[in-house]
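Every protein chain but one is kept in place in this view of the complex.
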Amino acid sequence: MAEVEGASAPAASGASRVEYELQLYYWMKLIRGFEERVSRLHRQNKILGGVYSGAGQEAIVTGICAPLQEGDLVAPLHRDLGVFLMRGVDPGRLMAQLMGKETGLSRGKDSFLHGGDLEHGIFGSTSMLGSSLPVAAGAALKFQIRKEKHIAVAFFGEGTASRGDVHEAMNFAGVRKLPVVFVCENNRYAYSTPLEKQMAIEDVASRATAYGFKGHVVSGNDLLAVVELSERVMSRTREGGGPALIECKTYRYRGHSEHDPALYRDKEELVEWESRDPIPQYEFYLQKRGHDLKRIREEVDARVNATVQGAVEFAEQSPLPRPEEALEDLYAPSGSSATAGNPRGS
Amino acid sequence: MAEVEGASAPAASGASRVEYELQLYYWMKLIRGFEERVSRLHRQNKILGGVYSGAGQEAIVTGICAPLQEGDLVAPLHRDLGVFLMRGVDPGRLMAQLMGKETGLSRGKDSFLHGGDLEHGIFGSTSMLGSSLPVAAGAALKFQIRKEKHIAVAFFGEGTASRGDVHEAMNFAGVRKLPVVFVCENNRYAYSTPLEKQMAIEDVASRATAYGFKGHVVSGNDLLAVVELSERVMSRTREGGGPALIECKTYRYRGHSEHDPALYRDKEELVEWESRDPIPQYEFYLQKRGHDLKRIREEVDARVNATVQGAVEFAEQSPLPRPEEALEDLYAPSGSSATAGNPRGS
Amino acid sequence: MEATYLKAINQALHEEMRRDDNVFVMGEDVGELGGAFKVTEGLLEAFGEDRVIDTPISETLIVGAGIGAAVLGMRPVLEMQFGDFISCAFDQIVNTAATLRYRHGGQASCPLVLRAPSGAGVHGALFHSQNPEAWFTRVPGLKVVAPATPYDAKGLLKSAVRDDNPVIYFEHKRLYRSIKEDLPEGDFTVPIGPAELRLEGRDLSIITYGGTLHQSLDAARIVEKEGGLKVEVLDLRTLLPLDREAILATARKTGKVLIVHEDRLTGGIGGEVAAIIAEHAFDYLDGPIRRVCALDAHTAFSPPLEEYILPNTNKIVEAIRELAAY
Partner (left out) sequence: MEATYLKAINQALHEEMRRDDNVFVMGEDVGELGGAFKVTEGLLEAFGEDRVIDTPISETLIVGAGIGAAVLGMRPVLEMQFGDFISCAFDQIVNTAATLRYRHGGQASCPLVLRAPSGAGVHGALFHSQNPEAWFTRVPGLKVVAPATPYDAKGLLKSAVRDDNPVIYFEHKRLYRSIKEDLPEGDFTVPIGPAELRLEGRDLSIITYGGTLHQSLDAARIVEKEGGLKVEVLDLRTLLPLDREAILATARKTGKVLIVHEDRLTGGIGGEVAAIIAEHAFDYLDGPIRRVCALDAHTAFSPPLEEYILPNTNKIVEAIRELAAY
């Protein structure tokens, strides 16, 4: 059985560590700021279709993505907008993606987070929950076959854990000891369905043993704890230690999507979880570490605002795709990269 | 972690228990005798298509089906021919099924064990391994909704355990505490694929904890142990104790199908397992209980031969279906049993 | 009483559950939430947790368990939260359910309904806009319906619940709240099978179903107004089995056939309909059989792309003019 892992100070220290910790703060704030703006734009009808907020869960994406390296592959799910920001996708292009603009990741083809960006190591997942876990296992298989020191990371919700795809992926990862880390964001609800209707156990992480690897539980609202754990787990996986499952306990602030008032939830529960908000928790830590929080917060807020504003402006000024582009990008030009292999023989 | 459960004498005793134990012996021998004949008929081209022998695994079907009651639903898989015999399907009709005759369970429509017989509580599984587990869960759901004291039983191989369907079914069974017993016949191979390429753990049973119920491991070649365990587990499930998983460790004597010489296996391994054959083991037990084994064996062999011979004769004399029947039984007459519900209101 | 398409479905569920306590509803968030679209609203309150079952996110389980309950005499009405996710339950539908009776020598049946909210035009993008019907219309043992009006939505759902076969029921999301109709009081059904002539004509036939029925009717009115063309509009309603007689009757009557559906051109049901006509009404044809369907692409998200891909009234009007002039 997995136990909740305690937070401890990050492994490295010194000046670069300080900078790194401030950078984590910026990321978490950027994600929150960006998503808040997205919700607003949705209300203003400037973003159409389904919008799924990760508000309250920012520490997870931040802590999980922080130790990633170039060449790693991540498959985010619908609440993981932060993954795009942290992996270096241009905020403007991301906002353009959400608005269905030509400059978006999918050039207007798909909505919200279903556009991927392999240049930044992001696999765009379909809506079919859980289907990205086999894909992540396959990416890890490539790293293994090629003896590359990369890892694949797949995010999924505790509701998604019920899908057969998740089982098949984890089992295969266990058998082949693949370099893949599965990250469960357990926010206790899947749309309206509470945890106890989703599974008869408390910790998704405890399923890892059924596949022959280790499951870890961590408070998903405690950025330090998430970072510390993900650094440790990922470097083990990267070094050939095989797959791992990290379960982050958290809570979804908003409705399932922006259309959902979430009346099925207890208001008390929300208040309780808001009191565990990851941002003030982390701010308290920074203060304890001797930072001038007020100054930092102002600075970061200004940077976040500017970045988000810039992204919105870029996206709004970007053109919509031309209608005929609907028929583009369905197929790769036949054999275009067939010669990119390693031709041997004649 | 599940541990191997030790065999002990069956719970009940007295004259009826003695008869019951002899009946178990008959069943096990009948299954072996019937399947041996099937293999032979296949070599003689009297049975076409895929034939999958359960030789070596007879104690499992026998021990699992023994405590079943009328009204329970069983979903056997490809190696569980014995389920049909034990549930009271006429051996002649079963043989006719294998020969594609009009008198077979599916009237010649499907091959081997894909014909079901709901009259005897047998759901005919498709070839798609694992797909019968959600069905069994659904049958159990019906028993639960209707407050009937029945159980559903689904057989599956350790290879099948890798399918997503198995996960979805077990998870749901756990959540709803359904009256369903999952029975894994772990014969260490799935076609040519050995256990260690199928999963990174030793016991399929240990997965039950991931779904909030208990997994049991038993020697599948020890009929007494299987019976004792299945009686205990099933009566608990029947009384509302929720689902359970029973894993029976065993070995497949023959190739994957009758077409397969199974060259990928070590011959030593086969010899080792043949030395654990369930029939002599159980014969030894009967002897210890004071039975005149020689007499019993002769009697039982004679009964088995007569039954099998009768079945073959019935099947061989049965007509093939008429060609035009190919278009029958695709659809139920519309609404034929719609009134069989419990009409209320106007 | 006037009812939206959505309300009509909801009413059918309430009434059928009241009529027969073998009927129960199962799916993701169908209980307290009343489903993502509120189609199952009020059922939990009326019938309790044993008959309105929230499942984990397990499409294969939903259908598989529905089958298990159905063979034992229950009448499950299963929901895919979006029709797109039907792909996750594909094997259970096309293999377990569709072959069940055949495999059991006619001694078992599988009376389940699988509701699948489908269709585009709501900015749903690739995975919330699909029209999966043609994957299933090629599978014997299944029935497939796709109502286009509140009346049919209610009547066909009732027939589906009472049918002893697995019925896939495609309800078009865009119609949920956009169309209303006066429904008769009391119980009524619409039989599975027969198509419905929505508009009589003589110059040209449109054969359609689901979301594009309304666009087709609009187009027919436009061309009549502008040039007096009398277009006949046939609503298939049931997609498996197809109403071959009605299809052939309208083709023979007008001699010119335009097939319209929101599903993609290639591999859509239109191909099958065209083939039936080209084989059995060949001598009556006065022009090519034309199709107005979604283009052969995924349903893209951005409005200019989605609009370009999907059929609409204008595109239908255009095609009518061309075909009429042939």
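We call the chains A, B and C, going by the order they appear; numbering starts again at 1 in every chain.
Note that contacts are C-beta pairs under 8 Å (C-beta built on N, C-alpha and C of every residue); 3 or more make two chains touch, one makes a residue touch a chain.
This is a predicted model, so every value here is computed, not measured.
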Omitted-chain contact residue, chosen from A:L30, A:I64 or A:L133: A:L133
Of B:S39, B:T193 or B:S334, the one touching the omitted chain in the full complex: B:T193
On chain C, residues whose C-beta touches the chain left out of the figure: 84, 87-88, 90-91, 94-95, 98-99, 102-103, 126-127, 134-135, 137-141, 240, 242, 264, 266-268, 270-272, 274-275, 277-280, 282-283, 285, 287-291, 296-298, 300
For chain B, residues in touch with the removed chain: 48-50, 100-101, 106, 108-112, 114, 126-130, 159-160, 162-164, 190-193, 197-199, 264, 320-327, 330
In chain A, positions touching the absent partner: 73, 104-107, 109-110, 114-119, 123-124, 126-128, 131-142, 144-145, 152, 164-165, 168-169, 171-172, 175, 328-338, 340-346
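In the analysis below, only the chains that are shown with their structure count from here on.
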Chain pair, most C-beta pairs within the contact cut-off: B-C
Chain centre separation in whole Å, for chain C relative to chain A (CA means): 37
Whole-Å gap between the CA centroids of chain B and chain C: 40
Separation of chain A from chain B, taking each centre as the mean of its C-alpha atoms, in whole Å: 45
In chain A, residues with contacts to at least two other chains: 162-164, 197-199
Contacts with 2+ other chains: residues of chain C: 55-56, 58, 60-61
